[in-house]
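These notes concern the structure reproduced below.
Missing here: one protein chain of the complex. Every other protein chain is in place.
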Amino acid sequence: MADIRSLHDAVGDLVHDGDTVALEGFTHLIPFAAAHEIIRQGITGLTLVRMTPDVVYDQLIGAGAVRKLVFSWGGNPGVGSLHRFRDAVENGWPHPLELDEHSHAGMANRYVAGASQLPFAVLRGYRGSGIPGRTDTVATVTCPFTGEELAAVAALNPDVTVVHAQQADRDGNVQLWGLTGVQKEAVLAARRVLVTVEEIVDGALEPRPGSVVLPGWVIDAVAEVPGGAHPSYAAGYSVRDNDFYQEWDAVSRDRDTFTRWLDDNVRKAVR
Amino acid sequence: MADIRSLHDAVGDLVHDGDTVALEGFTHLIPFAAAHEIIRQGITGLTLVRMTPDVVYDQLIGAGAVRKLVFSWGGNPGVGSLHRFRDAVENGWPHPLELDEHSHAGMANRYVAGASQLPFAVLRGYRGSGIPGRTDTVATVTCPFTGEELAAVAALNPDVTVVHAQQADRDGNVQLWGLTGVQKEAVLAARRVLVTVEEIVDGALEPRPGSVVLPGWVIDAVAEVPGGAHPSYAAGYSVRDNDFYQEWDAVSRDRDTFTRWLDDNVRKAVR
Amino acid sequence: MSGTESGTGSGTESGTDGGARCGRDELMEVNAARALAGARSCFVGIGLPSTAANLARRTVNPDLVLVYESGTIGSRPTRLPLSIGDGELADTADAVVSVPEMFNYWLQGGRIDVGFLGAAQLDRFANINTTVVDRGPDRPEGRLPGAGGAPEIAANCGEVLIVLRHTRRNFVPALDFVTTLGHGTGPGDRAALGMRGAGPTAVITDLGILRPGPDTAELELTALHPGATVEQAREATGWELRVAADLTVTEAPTEAELSALRALKAAGRKAA
Partner (left out) sequence: MSGTESGTGSGTESGTDGGARCGRDELMEVNAARALAGARSCFVGIGLPSTAANLARRTVNPDLVLVYESGTIGSRPTRLPLSIGDGELADTADAVVSVPEMFNYWLQGGRIDVGFLGAAQLDRFANINTTVVDRGPDRPEGRLPGAGGAPEIAANCGEVLIVLRHTRRNFVPALDFVTTLGHGTGPGDRAALGMRGAGPTAVITDLGILRPGPDTAELELTALHPGATVEQAREATGWELRVAADLTVTEAPTEAELSALRALKAAGRKAA
């Protein structure tokens, strides 16, 4: 059963140096506050997993927390490049970044395999692409019925998955709605799970159309962090801060500007 | 885009002698009315697919419409045997019934593969079971990453899938809720799709917690058939007629009693 | 629907010593419920398993998460459902998921502590047949319902409990068909097949409880219900039944257990 804890304590207990960590949320419900807590606690050597690294991983990479990135699309959506990501890959700043790179379909199926406790998943993917030549987590399997060759991708089972949701009840049952992305799979694939929520409600969760419910017994800790997805958003609670995403381009382009931003807005900030 | 049609016309156009047909619905939302229309129209030689054949396939089998059954559990839930199914298998009445028999996990994954346009699906299943020795749709695959052997099941792609839902709008968009079973997969795996609904609503479908929405453009025909799931049920519209299921045991035990029931309640009934 | 369905009749009455007067089926049901003490989640088939799991929630394990293969997680039915898809199972659930998700993410995903199975035929290694029975050379195979969820429940739950009436017809020297692997032909078979769960840890009957011997994986009679005898158990078993050296007697059902069980069944009958 999930414990309701402070973000500080939950991150401290669940996320360790060198862990493989997935902070998921496809544009919506990205757990920025948890990422900032990871940075504040100085956790390092992480293998970060995420379909769309987005600004959240740009921050973690620039902060020096990351050794390796497992991903499928690394950009600032609608804006342009992720400059901290590029600087790490191209110039090794603040240190080199190993990549395990996939397509979206491949990453989604890697989580599905992880949640299903299968060692791999099968898809019609990567055909004619150079991607399999750069990773050891794509292979081929042959259909035993038709003889057709298909792509196989290795399962992802993060040490920790962190997601942000709209609500939890006092027993740690969680409800999220709107774009729910690959969060259920990322949660069920993980060994440990932390959920930050906009709100802990009294009584039972009121069922919502399109919602995903995660029972408290698949979650290790729930932390109440209103606005914990900003500049991403939580449908029903906030809207996406598109200005932040656009301004991030200038903040992140320069190492010093970025470092100042990080000091002022993350390292010295207290939740 | 789905056409809104009479059940008679939709079944006549979409279901042909010799087709592979899935009428799905896991206890809930079983499309009994469509099955009765298939019987009334004298369609024969069907390969019927369904995880839990239930009373609905007992009726189709007893009526002589079925050549082969693809399934994973053939009983009258909470009551006992399906006597028409047993009579066909054990005694060839009204004619012999070929079986392709699986486990639930295997059947569910066969639909998933079908919906995903993959030739097979992988699962941890059938280990130590005699089932693979009786079917050619279970095989093994080896994980290219770990070397582990896993079960492979062949995809199911029915010629026609029929499901019952609570609501459609006038464009043929469909919404079902409650236990939604394997209906989405069965629909998306099929070449043609017929949906019977409790109600066609004016305007937009009101989103419901836990609902599955099927856009009209993946459906061929929608037919309004209130009560079309009886003696199964449609959450929000009806409750399961447990008495019918219990009485079916006596009705179906004897060939003559069954035939009379079929004549009186299906063949001579007009919708 | 995991394995065979069972009727809800209460069987023959049997006197008990010290406990409330109750039927043989009730002894089985109460002891099956007790076996769920301490479990977090249970994958429930309809019939006896559902009775036992719902009774456990009312007695030894109020927080037990009931998972039905129709897709409901955390159901809290107020009465015994007749079918695995009764509306109340969905209405009272924490979450309802699709059937593929249930089997892939929850069952195969290793989320379920205990699986509850019935059986038509059971052998000494707790292998199960629910597919076909041999009815002799002059008759066609007798048809049973088939596998349902059982093979993967037995493979992927943390452990498996089997509940069935103790008769020679059920407890057979050799299965006519292996639907669901228990312990195969003995220790190590499950591991060799890469099966993750511990497999059957108890068979709870209307006469007593059998458990796989630690060194042999062969079922041994480890407990008798009050009033039942070793002789009865041997008589109802189609192979030479081993009896544990430390054979015990199960505690007689308490008044609280029996009244909870009877209330559950009465509510179920009323609703049906």
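We just call them A, B and C in the order they show up, numbering each chain from 1.
One rule holds for everything that comes next: contacts are C-beta pairs under 8 Å (C-beta built on N, C-alpha and C of every residue); 3 or more make two chains touch, one makes a residue touch a chain.
The structure displayed is predicted, hence computed values, not measured ones.
Here is the thing to keep in mind: the chain we left out touches A, B in the whole complex. Interface note for the absent chain: among B:V122, B:L188 or B:L262, the touching residue is B:L188. From the options B:N91, B:Q117 or B:T140, the residue with contact to the chain not on display is B:Q117. Among A:F32, A:Y57 or A:F71, only A:F71 touches the chain that is left out of the view.
The hidden chain makes contact, of the residues A:L46, A:A63 or A:A235, with A:A235.
Within the complete assembly, residues 26-28, 51-52, 71-82, 85-86, 89-91, 101-105, 108-109, 111-112, 123-131, 148-149, 178-182, 184-185, 210, 233, 235, 239-240, 242-243, 245-246 of chain A touch the chain that is not shown.
If you put the missing chain back, the residues of chain B touching it would be 112, 115-118, 173, 184-185, 188, 213-215, 217-218.
The working rule: only the chains that are shown with their structure count from here on.
More C-beta pairs touch across the B-C interface than across any other pair of chains. Computed centre separation for the pair chain B/chain C is 28 angstrom, with centres defined by C-alpha atoms. For chain C, residues touching at least two other chains, in rising order: 104, 108, 156, 196.
Shared contact sites, meaning residues of chain A that touch two or more other chains, fall at 116-118.
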